[in-house]
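Encoded as structure tokens, the structure appears first; notes follow it.
A single protein chain has been omitted; all remaining protein chains appear in their positions.
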Amino acid sequence: MATKLLIEAIRDGLAEAMDQDERVMIIGEDVGRRGGVFRVTEGLMDTYGEMRVVDSPLAESLIVGVAIGAAANGMLPVAEIQFLDFIPPAMDQLMSEAAKLRYRSNGDWDCPIVIRTPYGGGIHGALYHSQSIEAVFTHIPGLKVVAPIDPADAKGLLTSAIYDPDPVIFLEHKKGYRSIRGEVPDNGHTVPIGKARIAREGSDLTIISYGMYLQESLAAADAYVEEHGGSIEVIDLRSLKPLDSDAILESVMKTGKALIVHEANMFGGIGGEIAAIIAEHAFAYLDGPVTRLASPDVPAMPFSPPLEQAFVRDKNDIRAAIEKLAAF
Amino acid sequence: MATKLLIEAIRDGLAEAMDQDERVMIIGEDVGRRGGVFRVTEGLMDTYGEMRVVDSPLAESLIVGVAIGAAANGMLPVAEIQFLDFIPPAMDQLMSEAAKLRYRSNGDWDCPIVIRTPYGGGIHGALYHSQSIEAVFTHIPGLKVVAPIDPADAKGLLTSAIYDPDPVIFLEHKKGYRSIRGEVPDNGHTVPIGKARIAREGSDLTIISYGMYLQESLAAADAYVEEHGGSIEVIDLRSLKPLDSDAILESVMKTGKALIVHEANMFGGIGGEIAAIIAEHAFAYLDGPVTRLASPDVPAMPFSPPLEQAFVRDKNDIRAAIEKLAAF
Amino acid sequence: MATVSGRPDVDVDLTHEQLREMYELMLLARALDERMWLLNRAGQAPFAVSGQGHEGAQAGAGFALDPSKDWLVPYYRDLTLALRFGTSPRDVMLHMLARAADPNSGGRQMPGHYSSKAHRILSGSSPIATQIPHATGIAFAAKARGEDTVVITGFGDGATSEGDFHEAMNFASIYKLGVIFLCENNGYAISVPQKKQMAVERVADYAKGYDMPGVTVDGLDAVEVYAVAKEAVDRARRGEGPTLIEAIVRRLTPHSSDDDDRTYRSAEELEDMHSSGPLRVTRNRLMEIGALSDDWEQETKERIKTLVNDATEHAEQSPLPDPGTLADHVYAKDGSRM
Partner (left out) sequence: MATVSGRPDVDVDLTHEQLREMYELMLLARALDERMWLLNRAGQAPFAVSGQGHEGAQAGAGFALDPSKDWLVPYYRDLTLALRFGTSPRDVMLHMLARAADPNSGGRQMPGHYSSKAHRILSGSSPIATQIPHATGIAFAAKARGEDTVVITGFGDGATSEGDFHEAMNFASIYKLGVIFLCENNGYAISVPQKKQMAVERVADYAKGYDMPGVTVDGLDAVEVYAVAKEAVDRARRGEGPTLIEAIVRRLTPHSSDDDDRTYRSAEELEDMHSSGPLRVTRNRLMEIGALSDDWEQETKERIKTLVNDATEHAEQSPLPDPGTLADHVYAKDGSRM
């Protein structure tokens, strides 16, 4: 085990898979010579050549479409979309093709592709380099969506995703790339898709989160407990689809209180789905309203710092929400 | 007032707007000579010419992109996407452009376009002519989404949508086109975007629905009341974004029980958002779990009748859900 | 080997027997297609989409490929190509009647969505043009492994307006991939005529933006198409890259069973269109060079009729899908591709 940055854990996961399995290939804009605009794929083209690390033309629909075709013909493609904000041109290939290939062929074909893409804000990325539009994909049957923030989880889920026989959208928080550090096991480490992780154990209130807002949630929980005592559980979803509703329900049935926190816009975000599951299946256990804290329903983080700051929810906001819910 | 089919009400709304306002134009595949594959725009090209009723090339991104440009230059375009299933190629133009033009220009520009598109299943349309993927759009700040099923609502909302200064996705249930009939006012009738309609008044339980499943919900409510007595309220959302949460909460605070019914896939559907709003803001009023009845998380309705039937939720399913919730 | 005379003469490396096989394939496709149309009209199937008028283009191109190793990425009119790659008449009818045993989709897709992993026919969706990048990706994988596999993908004139077509052509040419882009130009996208679909006279002109050979060929004449396709396939196999073939065909039916083309095609145009078709043109070719006899044709048509009847009856007697299987195959049941 070694301590690694989130970005290093992901790079290692990629390099390991490329090294061990000739079917693994990478395709995306600037992933080759440049090693990706965030440097996730740095050095891989030198080692594995231009047919396994493909600097694609500037065309996201093509990137995903080619990955689907290559997967049909025996490869395990890992496509990179440079920013999640630029995935919409590929929506048809993702929703109509990757998500439905297995189903429409009655299981004859499959689509073992991974779409890696940086998401999230807080880095002055403005409207088109900050978005968290994962809910668009979590609604689509046939897709899987993961959003690990812990480096070990990221490496383990990446390996699982590469070998998963279904299409997986792999979300990498760009603010976390070089700010989150953790112990990462060396070789062959996998984390199952669809399983949440209890990031902090507790018994009075459950926070359900993922991504950078998980980090803020942990900090808020610490601060709250330090001041008020009590015990707060924090769940890191890691996988958004399939969602680990068992883990969520188990925790909420124990604590009676649920606070859902995410960076995506509130309306129609995955938080709504989680709240609905809790409200329906843990109704009798609830000691307070299922509460959501999420981004305001504004297109995305504006560029100017005061506006970006106004958009962001931080540990103080989360702490205030804990206080309100705990006091209910 | 005259009795009209849903499709006639929509056609009338279009014809009236074209007639009264030279800025109104139509663009889409087969909308001209053929009058649309469902015949919604029948006859309009003959009357208004090929520059106001535009048979576009087969390119959805183009259709929406051209509409955005034409709107910037003074037109009020009504674009038709032939089936909602074929909107994904236009996702970038909708999510990145139409939805964000006003915001990103600090209110200097706007985007008064309408995207009309048939959605929904039950007509042997199979995987790609049956989908209800409206939740993909209801999540996006900057877009409005309406889904009227009553013919008068459809005409009134279409007129509102055409003159709305923001982009509106106008969903037309293709099974309803020629099966739903109602009284439609003649001229200048508008229905405000963002307001639900109480389709049936009641006091014991609230059903929240829209589209064809609203019709099933009404039938289920009738059947339930006939057998068990009691009183069921049914809300036709009509607008999905903005959502009339006031009307929803008011009703649920009165009845204490909420059943949400929609044709879209359950996971991540708009039902989750509605449930979350109720669970958070009407918590103290709830006499039973907020319950959802929606399509199974299968990509879409398969073609073969037994599979299509297995996918569909009908009035019997809804009635069973009412019974269960009422008995809670 | 045969030099096939006619207008124009073409040299092709096919024996008379192979030419007959090619024509037989067209006859079979037409017979199945007509039966499907009939089943729809008789109320036995809610939907039909036809390849009538496209058989020559597909048979010609299909015979230039090697179904034992090459790939097909079809669109909904590619019945002839699917048959060439190994789809059987029973497979077609099980699909048409949406039976559980439908090997294309288990009854999940509308008719016309041919698929078979065993035969390397990639399952397609209904959205137009999305398959074109898939064909390109398949060819990329082959090239990455050093294989000389060729991939053919079919699509209509309307499909050329979608970005996916251009993005895929570009990529295929940059990497000199073994793809045959077969545009079956029937002049219409549902009701939209070519002049409202594109600015160019010839779809083949699109090849110029991709530094790729682009050829327009009479798609009614399977032999001419074969000659053009053979050259393209040889080129692809040598690693010299893709070709765009535009085959001019006729859509002899309405767009689908839901369409009524009399609303946008004049009576004269419809009549004129039906005056000839790929079966007649290809038959004349083969007759001229003596590859066909009336006897052979008679016998063959009988054999095909038997096949089509058998396939129809087989499908009719085959069970519908079990509603309990609705949620199967959304995701893999087990495991990993490790």
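Order of writing sets the chain letters: A, B and C. Residues in each chain are counted from 1.
The criterion applied here is as follows: a contact is a pair of C-beta atoms (placed from the backbone, for glycine too) under 8 Å apart; a residue touches a chain by one contact, two chains touch by 3 or more.
The shown structure was predicted, so the numbers you read here are calculated from the model rather than taken from an experiment.
Student: Out of all the chains shown, which come into contact with the hidden one?
Tutor: A, B, C
Student: Of B:72, B:253 or B:326, which sits in contact with the chain we cannot see?
Tutor: B:72
Student: Just name the one of C:206, C:226, C:264 or C:331 that touches the chain not displayed here.
Tutor: Here the residue in touch with the unshown chain is C:206.
Student: Of the residues A:5, A:51 or A:126, which one touches the chain left out of the display?
Tutor: A:126
Student: For the chain that's not shown, point to the residue among C:65, C:198 or C:304 touching it.
Tutor: Checking the options C:65, C:198 or C:304, the one contacting the hidden chain is C:198.
Student: State which residues belonging to subunit A touch the missing partner chain.
Tutor: 29-30, 32-35, 37, 55-59, 61-62, 85-86, 88-89, 124-129, 296-299, 302-307, 309-311
Student: Could you pull out which residues of subunit C are in touch with the chain that's been left out?
Tutor: 161-167, 170, 173-174, 195-201, 205-206, 208-212
Student: Residues on subunit B that touch the omitted chain in the whole complex?
Tutor: 25, 51-52, 54, 56-57, 59, 61-62, 64-77, 89, 92-93, 96-97, 100-110, 112, 141-142, 144, 160, 163-166
Here is the rule we go by: only the chains that are shown with their structure count from here on.
Student: Using C-alpha centres only, name the chain that sits farthest from subunit C.
Tutor: A
Student: Provide the C-alpha centroid distance between subunit B and subunit C, rounded to the nearest whole angstrom.
Tutor: Result: the chain centres lie 37 Å from each other.
Student: How many angstrom lie between the centres of subunit A and subunit B, each centre taken as the mean Cα position?
Tutor: That pair's centroid distance is 30 Å.
Student: Please set out, as single numbers or ranges, the residues of subunit A touching at least two other chains.
Tutor: Touching at least two other chains: 61, 89, 92, 96, 100, 103-104, 141-142.
Student: Which subunit C residues reach two or more other chains?
Tutor: Residues 105-109, 125, 127, 163-164, 330.
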